[in-house]
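Yeah, one chain of the complex is gone here, protein chain that is, but the others are all in their spots.
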Amino acid sequence: MYEPKIIAFLCRWCASAAADLAGVSRLSYPANIIPIVVPCSGRVDPRAIIEAFLNGADGVLIGGCHTPNDCHYISGNFKAFKRIHILKKLLKQFGIEPERIRLEWISATEATKLVQVTKDFVETIRKLGPLAR
Amino acid sequence: MSSNKPKLAIVYGSVCGGCDVSLVNVGEPLADLLTNYDVIYWSIALDGKLHTLEKLERIDVAIYMGPIRTELNMKLAKLIREKADLVVAYGTCAVYGGIPGLGALIKPSTLVETMKSTVTTTPGSEKVVKSMEKEGLKIPPLTNQCLPLSVVVEPDVLVPGCPPAVENVEKLIDILKKYLRGEKPVKGLMLAEPRSLCEECPRRPKDMSKLVIPNIYRLHEAVPKEDKCFLEQGILCLGPITRAGCGHRCIKANMPCAGCMGPVQRVDDVGLKFLSSLASALLADKEKELGEEGLAKLLDKIVDPQGLFYRYTLPTSYLTKLVLKRLRK
Amino acid sequence: MKERIGVFICHCGRNIAGTVDVEKVAEVISKHPQVVHCETYVYMCSEPGQKLIMDAIRNKGLTAVVVAACSTTIHYETFARVVEADGLNRYKLEIANIREQCSWIHINRKEATEKAIRIVLASIAKVSMDEPLYPIKAKVTRKCLVIGGGIAGITAALDIANSGIPVVLVEKSPTIGGKMAMLSETFPTLDCAQCILTPKMAEVARHPNVKILTCSEVISVEGYVGNFKVKILKHPRKVDPSKCRLCTLCERVCPVTVPREFDRGLSTRKAIYIPFPQAVPSAYVVDEEHCTKCGLCVKVCPTKAINLDEKEEIIEEEVGAIIVATGYDLYPGEKLREYGYGVYKDVIDSLQFERLLSSGGPTKGQILRPSDKKPVKRIVFIQCAGSRDDNHLKYCSKICCMYTAKHALLFKERVHDGEVTIFYIDIRAAGKGYEEFIKRVQEEFEVNYIRGKVSKVYRDKNGDMVVIGVDTLSGQKVTVRADLVVLALGIIPQLDRDLASMIKIPVDEYGFAQEVHPKLRPVECVTSGVFVCGAVQGPKDISETVTQASAAAAKVIELLTQEYITHEPTIAEVDKDLCSGCRICIAVCPYGAIEIVEGKAKINEVLCEGCGACVVACPSSAIKLRNYTDSQLINMVKAALTGV
Partner (left out) sequence: MSRRTITIEPVTRIEGEVKVAIFLNERGEVERAYYQVVEFRGYEEFCKNRPVEDLPRITSTVCGVCSWAHHLASAKAVDALYGRKPTETAAKLREFGYQAHIIDSHLLHFVVLSLPDFALSDAPPELRNIAGLLRRNPELVKKFIESRKILRNIEETFGGKAIHPAFVLPGGVSKKLTRDDVDKLSKLCKDLLDITTYIYEYFIDRILKSKNFNELLYNEAYRLRTYYIGLVDNNNYLNFYDGFVRIIDSKGREVTKFEADKYTDYIAEHAEDWSYSKFPYLKSLGWRGFVEEYICRAGPLARLNVADDISTERAREAYKYMVETLGGKPIHNTIAYHWSRLIECIHASEKMIEFLNDDSILREDIVNTSGSPRYEGVGIVEAPRGLLVHHYQADENFIAREVNIITPTAINNAAINAELQKVASTLIKGFEVPEKILNLVETSIRAYDPCNACATHTLSLLSSRGGITVLIYDNEGRLIEKLHSKPPRLR
């Protein structure tokens, strides 16, 4: 079976903490997800997302704190939201499926959401197939 | 007609002619320069033919204008890099691909279909060409993409601008004069400022407080004011990411910058960078109030991000590379 | 310099090694060109494990260390001390989390091992480009500015002053005391407001650590946490408080009469006046706007305390923290046209009614109606006047249910045969003793509560106020005649926009000051070193206000008792050669840490929290986040994807 490669940019305060909690709770999710911990979802540069695609990633997940009030840095999550929104639109114009990028708000307690999201995302990408066909 | 003067060739990709005119427009300094060079090829002004160029073993300076769209363009680009000591990428098309670069990712077959389907084109054209003449009438086929010179070969000097501003053309002429004395510029010299248009924008406010984009208006939705930052009026302007050095001519005409000078020094992909800047500054003070839905609605007013960000630089985008990589596989 | 990286892979007993083939990881990682040392150990965090790291740093001359183990949050500090012990900078350490985010969640050994390798490679990519950094230190000015001299400001000032920290208390009006000073009694205990407030006012006035500036406004704030520079405009009082003996002579000769603000226009005062007898500072004041400068007062003043030519003054203060406690105002009753406020003298607001109730008020506590000074027998209270109304204030003003009940009770105490009708939408009485209080008013004092909305108030031919409304429980139209109508006007924040933008306090959609987090950081503002308390942050009653004021004071004390503020050095930095001064970063920074100086962005090291939002936003790529640069991020991505 085709195993997609997925980079997950996880914000240090919420999504990465949720991933830690998932570990502590021994909640299993696919190994396709390679985590990269960032200070804030607002630090995730679209350039880095595209770099992931250029280097063989088939999907990119960005996990941040819930809007409107959970961001450790007040509004980094909104910055991420706005950027990803345009980026997806831009990707579409280039003929690349915008579904290959997924932005999710995952609080430090939502280990189960993290698991659900990652499983679901792997399935989505599996259906889309490899980016470079 | 051999001469001891250094040889200069001005060579075209799929040009629009604007670069030629911009060169002619500098007037005396150009006339002055041309007397010091032996101009062997410049098809708009002189009668040198392709075979003359091909026969030469060495050219001193070659100026390339226009994007590479056909195999002939490609051949000439490689030819001048091979023969010329100093290669100048002249104009935005040669440096970044320019507006024709917007067609970089369109399949030639699509282009054919479009041509066939314009409202005035007669379907099923007759043939007047006899089959035996076909061989001699072959046109150079299109390249798969539309590329700037700078992607195909490594130019020595780059002069962005659509077309280059007179001041920068004068700088180039200076460089070519110095070259006569044996001074060669640093490789990859970009005749533009490293920083953005904002630095020299006449609309820079006295009060240097935050720049918030209050909304997004298209040009049919708002009449731009003549003295206020376009972005602060909600009119999308590429000034913050575009190299200065153009004399902010569009701003003077009360039109927002469209980015013809290409991105500032450290940015290699206008779209990926500027979308972040734009998104960040858009309603930065009302994010919580509007929420995701409200913000998304406003962001959707950017109807053509590709055409906005990459109007002049599409072939150099990482997204273009990504698409091509995907197609190659 | 070429990095010499050491990688230490922890088995964590079977926790990691059970799923991840640590030896395989070590084998692959050893081949990395920058890795000069790689080993595994059963418990890297144990004493012997730590010693392995120290030995390797010393023996192999390591310049950077990656520990592949558990979550950063667990042992970062442990390993940071280990590398520091051997002279490495703690920022040359990266933790690769191969336990929580790898071994514990996977079963397939091959997959987990491969993923662990990717995680470690990404950490190597990062650490190889990490710079050694040192904490940022900034001196702290041990003084606090409190803006607003109401109960919130007074409480906070006293708490802080009592801890030994000097306070500058700035009040716009001629006296401190705020809205609370206007109240008669307070719910639910019916303490006399003056009786509990005035001792506090006196205490703060004589406190050696408090400097009170009345008739004053903050006009500029610069600087940052620990180091604010504040300019205060002091309007001329024209009466020297140290000389004024409150003899009233000046007041008697003054020819100018104007409505008295303190009584909300229900009485008058002169152009030279004292707001109320217990005012602090205890002195007269000249109302510059109305004074004709006739000079009569100057002539009669026995202590020569009056100087009509006194000029305004700008006072500069350096403070380390700022508390904003500017309080609230009533929603303008004039906007509620259907209730006739401002049209009929006998339609008054709740604070005016407080003044009627007050024994120090215009009627000495008798309830007389303003139009003809006749005693009031029938009274109607209209709750939610402006609040919970889409056309006016969407929110609940929180305190109106309680004070209206209090008003009803106090009225009935004074006028036993009085008839009280209260129109309400819902009764909200969540608070200690609140519900009981409401019950008591409803039952013991026979107050007629009508659930419904008033549609119109007008005066009939007989001079009666007529209140027309609908009882929403019965659906019946209700008409009530009354001598007096009292509107429980909603409350709005009293926060000048200029002041808010000067101090960089974000406000919510209604103009209330926005705290960082409603639950966890309720008194802090996003601008570090600035705190809020009281009704300027949201509608609240006195007890909540005092609680919040003490909380704000505690945060200030926590901050100002440090000699230095130390700050994480992983912050943003501007490359001036590339910055074009486009001002986008300023809009993006949630901490107001960026300003343009000489055409270039400048980052305040103490205010920057290192979120990186500006780095991504900068169209010139002129900003980098230390130890999280663009190239680091990109190299991490590449390393993670290149993998095995």
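Just so it is clear, A, B and C label the chains in written order, and each chain counts residues from 1 on its own.
One rule holds in what follows: a contact is a pair of C-beta atoms (placed from the backbone, for glycine too) under 8 Å apart; a residue touches a chain by one contact, two chains touch by 3 or more.
No experiment lies behind these values; they were computed from the predicted model shown.
Student: Please provide the labels of all shown chains that the missing chain touches.
Tutor: B
Student: From the listed residues B:9, B:99 or B:229, report the one that touches the chain absent from this view.
Tutor: B:99
Student: Just to verify: which one of B:173, B:189 or B:255 makes contact with the chain not shown?
Tutor: B:255
Student: Taking the entire complex into account, which one of B:58, B:178 or B:218 touches the absent chain?
Tutor: Hidden-chain contact among the options goes to B:218.
Student: Which listed residue, B:167, B:226 or B:289, touches the chain dropped from view?
Tutor: Of the candidates B:167, B:226 or B:289, B:226 is in touch with the missing chain.
Student: Please identify, in ascending order, the residues of chain B that touch the omitted chain?
Tutor: 1, 12, 14-22, 24-25, 27-28, 31, 34-35, 39, 43-51, 54, 69-72, 75, 98-100, 102-103, 106-112, 114-116, 118-122, 125-130, 133-144, 146, 162-163, 166, 218-220, 223-224, 226, 249-255, 258, 260, 303-304, 307, 311, 327
One rule holds for everything that comes next: only the chains that are shown with their structure count from here on.
Student: Which whole number of Å gives the spacing of the CA centres of chain B and chain C?
Tutor: 51
Student: Measure off the straight-line distance from the CA centroid of chain A to the CA centroid of chain C, and report it in whole Å.
Tutor: Once rounded, the distance between the two centres reads 34 Å.
Student: If you average the CA atoms of chain A and of chain B, how far apart do the two points sit, in angstrom?
Tutor: 35
Student: Touching at least two other chains at once: which residues of chain A meet that condition?
Tutor: In chain A, 45-47, 51, 69, 75, 79, 83 touch at least two other chains.
Student: Would you mind listing the residues of chain C that make contact with two or more other chains?
Tutor: 588, 613, 616-617
Student: Can you tell me which positions in chain C touch chain A when the two form their complex?
Tutor: 71-73, 97, 99-102, 104-108, 111-112, 114-115, 118-119, 122, 516-518, 526, 570, 588, 590-591, 609-613, 615-617, 625, 628, 630, 633-634, 636-638, 640-642
Student: Spell out the residues on chain A that touch chain B in their complex, using ranges where they run on.
Tutor: Residue positions touching the partner: 45-47, 50-51, 53-54, 67-69, 75, 78-79, 81-83, 85-87, 89-91, 93-96, 131-133.
Student: Applying the document's contact rule, which stretches of chain C touch chain B when the two form their complex?
Tutor: 508-509, 577-584, 586-588, 595-596, 599, 613, 616-622
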